[in-house]
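This report concerns only the one structure given below.
Taken from a larger complex, these chains appear in their original positions, while the remainder are omitted.
Labels for the chains are A and B, by order of writing; each one numbers its residues from 1.
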Amino acid sequence: MRLDLCTWQEVERYLEHSRGIIIPIGSHEQHGPNGLIGTDAICPEVIARGVGERHQVLVGPTLGVGMAQHHLGFAGSISLRPSTLMAVVADVVSSLVRHGFTHIYFLNGHGGNIATVTAAFSELYAEQSLAGGAAGFHLKLANWFLGRRVMEVTDFLYGGSNGSHATAAEVSLTYYAYPDAAKQVEMSPRVAPDGPFRDSADFRSKFPDGRMGSDPSSACAEHGEQLFEAAVEDTWRTYSQFVDGALRAAR
Amino acid sequence: MRLDLCTWQEVERYLEHSRGIIIPIGSHEQHGPNGLIGTDAICPEVIARGVGERHQVLVGPTLGVGMAQHHLGFAGSISLRPSTLMAVVADVVSSLVRHGFTHIYFLNGHGGNIATVTAAFSELYAEQSLAGGAAGFHLKLANWFLGRRVMEVTDFLYGGSNGSHATAAEVSLTYYAYPDAAKQVEMSPRVAPDGPFRDSADFRSKFPDGRMGSDPSSACAEHGEQLFEAAVEDTWRTYSQFVDGALRAAR
């Protein structure tokens, strides 16, 4: 169930039996020579929609621009400041809570969002905690690429060489989602360097083609399909546990 | 050309011959009994992608959540505060300018965004104006539903009764984009009331089914296709004029 394709009455009916929703959150940033700029937005979006269709879970709008300041040295990358992304998360949560949603599950596709979204959750909770109240809502950030089954499949497919940015796994998943966008590109070295970084100038000087520790040259739609199935399974399992009683009552 | 499906090298090559980009901007908000919550995001997205494909214009991520505070009385509506949306626009523009984009064209699907996005542009320009500098970028907000051809087609199809929210025109366009999401719903009165409003409680009390001045019961995918063609034509014309010399040099 895609929120954007519902009418408000359909949402009203959904709320009669469930108080949970999935919000895909990603980024638009370079993903190396053969990875798509939208990779981190596409992955959680397709996974969330997969869960939504199979399990009748409502899926909200993809927050497609995230905190990607370190990628701004590569053309096409777009970043919100952490403070801006925190404001976005706050307003989205407040809007949903206003309608009666109590369990908001952010399915994340971008490591760079984790600290900021976590801080955004704390900013929302702090409002209650400082006032001496109790938040009527539950927030969860789940990273699809760290799901149990996804990590098993990733290890099976790529062994230890998946890396940390522009990985074969995420590139494969986007090729599964958009087969026409798959690209063949020579990369050298085969496995990119990895390590810490600071701003975008520092990042580019350390990772000149944009990859970090990865070898996405073998990425393909077939792998992507396996990862998709694994991710839908992971997400449904952790989402179900999260919404728990609320959902249980609904089925 | 969808930015999300490009690699960073492809964007780099694009920038060699063009400095313009289209950013669809919309909203997730109720659109009456048969309109989709994503209507205002879907419309500019499909139009922008139409222009992008036919004319090799780069299309950035859809900013799908806008300023829709007045719709929050209806389930599923999501709103950013004006100040949040201003921060989002500022960061997106700053990211693009950093890469060398000089002409950023926001294709808007939601009347409620107009004042806020205009204020966001002024906030960006003010930074330069207060410092005594000159902005190296050009910003434009275009509303697809006010395009010259679109208004002609709208008038032809619906006469004066298109209304101002949840209109037959925008609902038709979404049905063209997502035929499976089309719904048949009885509406009464046939033409909804219209007028000014304040907050979401006020809005809901005045417009109980969410429509304003419209009769979207005749919306259909066929109309949507005509509107799509008109909107692509309008957008290409005004975008071309906007990027002007920059684009001319590119072809």
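Going forward, a residue touches a chain if its C-beta (ideal position, glycine included) is under 8 Å from a C-beta of that chain, and two chains touch if they have at least 3 such contacts.
Quantities reported herein were computed from a predicted structural model and do not represent experimental measurements.
Depicted are 2 of the identical subunits; the complete assembly encoded in this structure file consists of 6 such copies.
The working rule: only the chains that are shown with their structure count from here on.
The geometric centre of subunit A is 25 Å away from that of subunit B, both derived from CA atoms.
Across the interface of their complex, subunit A is touched by residues 2-12, 15, 28, 30-38, 41-42, 60-65, 72, 74-81, 83-84, 87-88, 90-92, 95-96, 98-100, 178, 181, 183, 185, 210 of subunit B.
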